[in-house]
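Structure below; questions to follow.
A protein chain is absent from this complex, but the other protein chains hold their places.
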Amino acid sequence: MMGRYIVKRLIYMVPTLIGMSIIAFLIIQLPPGDYLTSMIARMTESGENVDPAQVARLREIYGLDDPVLIQYWKWISGILLRGDFGHSFEWNRPVSDLIWERMGSTLAISLASLLFVWAVALPIGIYSAVRRHSFGDYAFTFLGFLGLAIPNFILALTLMYVTYRYLGQSVGGLYSPQYVEAPWSWGKFVDLLSHLWIPIIVIGTSGTAALIRILRANLTDELNKPYVVTAKAKGLPEYKVVLKYPVRIALNPFVSAIGWVLPELISGVTITAIVLNLPTAGPLLLRALVSQDMYLAGSFILLMGVLTLIGMLVSDLLLALLDPRIRFT
Amino acid sequence: MTTQVFLDTVGEERPAVSPLKTGAPLEDIAVAGQWRLIWGRFIQHRVAVGAGIVIAVFYFIALFVEFLAPALPEASRPQYTYAPPQSIGLFVADESGGTRFQPHVKGYAIEVDPVALRRTFVVDDTKIVPIGFFVEGPTYKLWGVFAMNRHLIGPLNPTDPMYLLGTDKLGRDLMTRLIYGTRVSMSIGLVGVAISLCLGVVLGSLSGFYGGWVDMTIQRIIEVISSMPTIPLWLGLAAAIPLTWSPLQVYFVITLIVSLFGWTGLAREVRGRFYALRGEDFVTAARLDGSGERRLIFRHILPSLTSHILAVLTLAIPTMIVAETALSFLGVGLKPPVVSWGVLLQDAQNIRTVATAPWLLVWPAAAVVVVVLAYNFLGDGLRDAADPYES
Amino acid sequence: AEAKESAYFQAQVDSGELPPIAERLPVNPLVITPTERPGQQGGDWNHALVGGGSLSMVVRYQGYEPLVRYTPDWSGLTPNVAESYEVNEDGTEYTFHLRQGMKWSDGHPYTTEDVLFWYEDIFLDQDATMGGHTWWYAGGEVGKLEVIDDVTFRVTFAAPNGFFVQQLAWARQDHMVLAPKHYLQQFHIKYNPDANTLAQERGMESWIALFQRENGLDDDNVFFQNSARPTLMGWMWQSAPGENTEQAIAVRNPYYFKVDTEGTQLPYFDRIVYQMVADPEVLLLKTLQGEIDMMDQYIATPANKPVLFDAQETGDFGFYTLKETAANVMVFQLNLNHPDPVKNELFNTREFRQALSVAVDRQALIDTVFVGQGAPAQPSIRPDDPLYNERLATQHTEYDPEAANALLDELIPEKDGEGFRLDSQGRRLALIFELDQTRTTFIDMMQLVVPMFQAVGIDAQVRSMDRSLWETRVRNGREFDATCHQFGANSGIAAMLDARYFVPFNGNALYAPGWNLYYTEPENPQAIEPPSEIKAQQDLYRDLLGTAGAEQQNAKMAQLLENAADQFLVFGVSLPPDGYGVVKNNMVNVTKEMPNSFGWPTPAPTRPEQFFKS
C-alpha cells in the first residue's frame, strides 16, 4: 500500500515538474532584456563602451533572439534527452558543474543551521509551553523575536564587524584565505568552525522564533488533552510525558513544513549568504537571475522544484508516520 | 467499616457554591456569551493588555505622525550629517548663578575633517537649545489636508538643532523619520499578511477536509508555488509594474502579489491538522447535527487551530515588516523618498553605520522589535483567552 | 645585466620542462624603470573581486598589455608589446614593430601572424566578427593591415585617423595582442573543418559560438574565464575565475617580456590571489583587517573613508590619491528626444534646463554628500587642464530659485492647486528621474534635489530600479523623462575620446538616444535628425577624430567645448573631489597619485608588474 502510494506520488511529479519548468522559464523571461543586456550593464558600469552592433551579433550567436518557447525547448530537451542542463553564459561552464560545486557547502550549511535551529528551538519551545508565562518563557520569546526582527544581513554585518573588531578573525566565507586551497587538516577544520558560527547564528536566529512559537502554541493545546493526564498518572516524569505524547502531535506543523526546508534554506538565506560571502547556491542563483543567465537560473529553479517535491513526499510520509489517523487517506 | 450517615446533608438540593470574594453576595449567576467570556479572560492577562496598549499607541502615532514628529522627514541640514543623539537636560544655569527649569538639549561644536572625510561632533555645553511641547515648527499638512505648524515637541527656535535620536547621512532627524516610518510599516505589509492568512487557512482546510482530488489539486498547486523561488518573481514584477506609480503603490501591489504566493506553508500545516482532526467524533457529531461543510470547517474544526494560526499570524507580521528590507536589497522593496522602518534599516546596512553611527541601526531595529513583541504577546493573550482550559 | 632564473620556475627549468630564462625572454625585452626601487621576485598579491561575475576589473591589475600603452601620468603613450611604431604626417599610415623572439605564455612565438589572424579571421571574417572597433575606420573605410615581416606590420587608412594609437592604448580595445592563432585556429572553421562538431560536443550551437567563447574578445568575463588560452600578460591563470567560485589565482608568466633595470624578469609577484567576495561590505572588512594589499575600487567611497581612516594602523595600510576623471559627480540629463512632443519641446528649451540648473543648491549637496569637498560646477574640463573652459564649467551654477521661477513662469506659468506647474496641455508637469539603484550617491543627492525642484513648481520624482531594468529603459529605451549619470572625461585625450556631455555621438550620451544614432547611422529609422547646431557639433567632432597632431586636436576640442557651453545640453553638480585607494604599507613602487578611469585602467598604467612587498 505504502509502495503504491509512493509510486503514485512519483508519477504525479512528472506533470508538476513540467509545469514548474515552464513557469520558471517564463518568470525568468519576465524582466526585460536578456543576458546580453546585463552584460552591457556590467561593462558600462566599469566605463567600457559597448557597440550595439556587436551586441546584436552576440545575441544571434547565443540564440537569444529565438522565441522564448524555442529557447525553452532547447533547454528542456537537452535535459530530458541528454541530461545536459545547458551552458552558463556568465560562468562559461556547464550548468551542472556549477550547481554541484555549490551543493556540498550549501547542504552542509543548511543542515548545520537546521540542526542548530531544531536543537535550540525544540527544547525552548517545549520549555515555553510547559512553563508558560514564566520568566524563562518571556526571556526566550524576547530573544527569539529579537532574532526574527533584526534583518539577517544587518545581524550578519554586525557580527562580522564585532569579530573583526574584537576577535581579529578573518571575516566572511568559510575559510581564511590561507586555507581555501589547502588540503583538509585539523587547522582547516578549526578554521571552518570559527567561520561557521556566524552564518549558523544568523540563519538560526531568524528561524528559531518561528519554531519556538509554533511549537509552543500547538503544544499548549495538546497539554490539556486527557491522554496527557493519563500518561502523567502512569508516573512518567513530566519531560517524558511531554516528549512522548503531545510533542509528537505538536510536531505535525513542522513535518508539514519539511517540504520546503531545503529550497527555503537554499533560496531563503540568499541575502545572508551574500553578506557573509558564503559559497552557497543562493548567491549563485541570485546572480544568475540578475544577469539573466537563464539556463543556470532555470536549472536551479528546476532543481529546487525537485527538492521541494521530494521534501513534500517525505513530509507526507512522515506525517503518516507521526499520526496513524492520517495514514493512507 | 462502621456505618456513618450524615443527616445534616439531607436537605441539600444543589452543589455547594460560594462567591469569589468572601462576603460578596452570591447573585444569580450571570450567563455570558463566549465572546464576552473570552474578552473577560483577555482583560485579566496583564502582559497581553499591555501589549495591546503598545500596539494601540503605535497606531495612534501612525495616525498623527505629522504632529508628533518634531520636524519634516525630508528636511536635511548639511552641517549635521551623522550627528549623534542628544540627551535632554531639565535645568539650566541662571545668569544669577542659580538654576532654573528649562528643558533643553545641548548644541554641537562641529569640525570638518577633510582627510578622514567626516564631521566630528562635540557636545557644546555653552549652546543651550531650549525645547518645549506644542512648539511652532515647520509647516505640515495633517493627513495631507490641514496645514499646521504645531509640533508635540521641538526646539523653541525652529532653526536650532534638536536631534534626540541623532541624524542620518543626509542630516535628517532620525526621530522624525522613525515616527513617519510607523505609518507605512504598520499598515502596508499587513494587508498582504491578511491575504496570505486567508488563502492559507481556506485552501489548507479544503485540502485537508475533503482529501481526494481536491487535496490532490491543491497539493500540486502548492508544490508548484512553493518550489518557485520568489526572487525571480520579484525581479520580474519590478520590471512589469508601470513606472508612473509611486513607490508606495508599487510596493503595495507587490505585497499583494507576493501574498498570493505566501500562503502555501500555512496551507500545508492546516491541511496536516485537518487530516488528523476530520475523523474526530466531535466533527462527526457536528456533521450529524446537519452542519454544512463550510460550518464544519470554520465553526467546528478551525477553532482547534486557533493557537497555531495566531502563532503564525504573529510571526508573519514581523516577517513582513522585516521582509521589506530584504526586498529592498533586491531592489523591489520600498525606496526613498518613502520612509518606513525597513527603509531606515536598509540605510543602516553598512559597516560605516555599524562602526560610526550605531544609532541609525539601533532605533529602527528597536521599533521593529517592540512592535513584533507586542503583536506576539497580544496574540498570546488572545490564544489564552480562547483556550477552554484556562479559567 | 644578465637575467636571473626565478625561484618559482627553478624546478621546472631544472627538469627541462621550461627553457632557461635567457631563451624565454625576447631578444629585446622591455626594460621597466621601477617607480621607487628595483625589488625581488616572489610573494602573493592578495586581492579581491566583488560580485563573482564582473571580471572587467581584472583588466586593471593583470589585463592591460596593448601594443602601446598610456604613460603612468596619462600624459602620453609609451611602447609596450610593440617595440616601436611610426606614424606618417597626416595620420593615415601606422607602422608597428613587434619584439623579436617574443613568446606567448606557452612558449609559442608571438608574431605578425597572430596579428593577421585577428585582422583577417576575426575582425574581417563575416562569421566571426562582432563588429565594433569604430576607430579602425576612417573616411568610411576600414584600415588595411599588411604584414611586412615577422615583426613588422602596417595599418593604412583612407583618411587621417588622428587617434588610432590612443584608441589602441585604451583599455580592452587592442585585440591584436589577445588572439593567439596557434590556440584559436582549432576552433575556426577555416583552419579546422571539424570545428562545428567540436562545438556541438561542447554543447554549443555552432563553431561561431564556441569560437566566441574561446577568444572572449567581446566579453571580459568570457575572456578571463579561460585559463587554457595563452597570454602575453604578466600573470596567467592557474585557476581562472569561475573554475573555482571562491578564489581565482593567477601565477607569473614565464615568458613575460619585461625586465627591471637590474635584469630581473618581471613581474615581481609570483601570484595574484583574488578572493571572490559577494558583497562590498565584506571586502571592506577584509581591507580593514589588512587582508587586501591594494584596493581602489568597490569600497573606496567617500562614505567609507572615515572607517578606513580609523583602521590605518591596525590594518597596516595607507592611502594614495586617485585623480577623478569623471566629468561631474552627477550629471542631470533630460531626455532631449522625448516621444511626448510637449515634453520634448520643453526639454529642448535651453531656458528650461537653465531654470532647473539654478534651482539646485549645489553647495548643500556638496556639504551633505561630500562633506564639503568640491565646488559647484557643470560637467566640464578640470580647471588645471589646458582645455578648461570657464563658461562651460561655471555657467548657471549659482543657486537662485527666484531666477528659476522667473524663467519657468515665462515657459509654463500655469500651476495647479498644489503649486505644481502645468504644461501647455494642462497636465501637471511630472519629471521622473530614473536611476540605477546601485548608484547610492545619486539617490542620496536626488533625495535632496527633489524638494529643490518641487520648490520651483516642478513635480520631480525619483524611481530607482534594478540595473538591467535601468539599462533597458534608459540606455536602450526612449520613454524616460530624465536620468542621472556621471562618467565621461574631464581632461586631456580622454575628454576628446569620450566627449559624451559635449556632443551626442554614442550610447553614453543618455540624453539624446536618437541623435546618437544619427551620428553613426543617419539612415536608421530610429535615428532622429538633430537641429542644425547639434548636427554641426557632431560634424566638428567627426572632424576632430580625423585630425592628427596634438595642437590641431586641441584647437578643435576647444571649439567643441565653446559650442557645448552655448548649447548647455546637460547640467551637473560639482567636479568630483579626488578619490583614494588603499595600499598596504609594505607594498613598494605604488604611485602616490594617479588618475581614476577605466580607459586608463587604474592602476594598470602604473605597472603592477613592478609592485612588490618589502
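So that you can tell them apart, the chains are marked A, B and C in the order they are listed, and the count of residues begins at 1 in each.
Here, a contact is a pair of C-beta atoms (placed from the backbone, for glycine too) under 8 Å apart; a residue touches a chain by one contact, two chains touch by 3 or more.
Methods note: contacts and distances are computed from a predicted model.
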| remark: From the options "ABC transporter ATP-binding protein", "NADH:ubiquinone oxidoreductase subunit M", "ABC-type glutathione transport system ATPase component" or "Heme exporter protein D", the chain left out of the display has the UniProt protein name "ABC transporter ATP-binding protein"
| remark: Check: shown chains touched by the absent chain are A, B
| message | If I consider the whole complex, including the chain that's not displayed, which of A:I249, A:I271, A:V290 or A:L313 touches that chain? | response | A:I249
| remark: Note that chain A touches the chain not displayed via residues 1-4, 224-227, 229-238, 244-245, 248-249, 321-325, 327-328
| field | Residues of chain B in contact with the chain not shown | value | 1-7, 9-10, 12, 14-20, 26, 29-34, 37, 40, 279-282, 284-292, 295, 299-300, 303-304, 306, 386, 388-391
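What we mean here is this: only the chains that are shown with their structure count from here on.
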| request: Express in whole angstrom the distance between the two chain centres, defined as the mean CA positions of chain B and chain C. | output: 48
| remark: CA centroids of chain A and chain C: separation to the nearest Å works out as 38
| For chain A and chain B, what's the span in angstrom between their mean Cα positions? | 26
| What positions in chain C touch 2 or more of the other chains? | 281, 285, 288, 466, 469, 472-473
| query | Taking each residue of chain A in turn, which ones touch at least two of the other chains? | reply | 31-32, 157, 161, 290
| field | Complex interface listing, chain C residues touching chain A | value | 46, 51-54, 56-57, 129-134, 171-172, 203-206, 208-209, 212-213, 218-222, 225-226, 242-243, 245-247, 249, 273, 275, 277-279, 281-282, 285-286, 288-289, 291, 438, 466-473, 475-476, 487, 498, 506-508, 597-599
| Which positions of chain B touch chain A when the two form their complex? | 47, 211, 216, 219-220, 222-224, 226-233, 235-240, 264-265, 268-269, 271-273, 275-276, 279, 304, 307-308, 310-312, 314-315, 318-319, 321-322, 325-326, 329-330, 345, 348-351, 354-355, 361, 365, 368-369, 372-373, 376-377, 383, 387, 389
| Which positions of chain A touch chain C when the two form their complex? | 31-33, 37-54, 56-58, 61-63, 78, 84, 86-87, 90-94, 98, 101-102, 157, 160-161, 164, 168, 170-173, 177, 180-181, 273-277, 279, 283-284, 287, 290-292
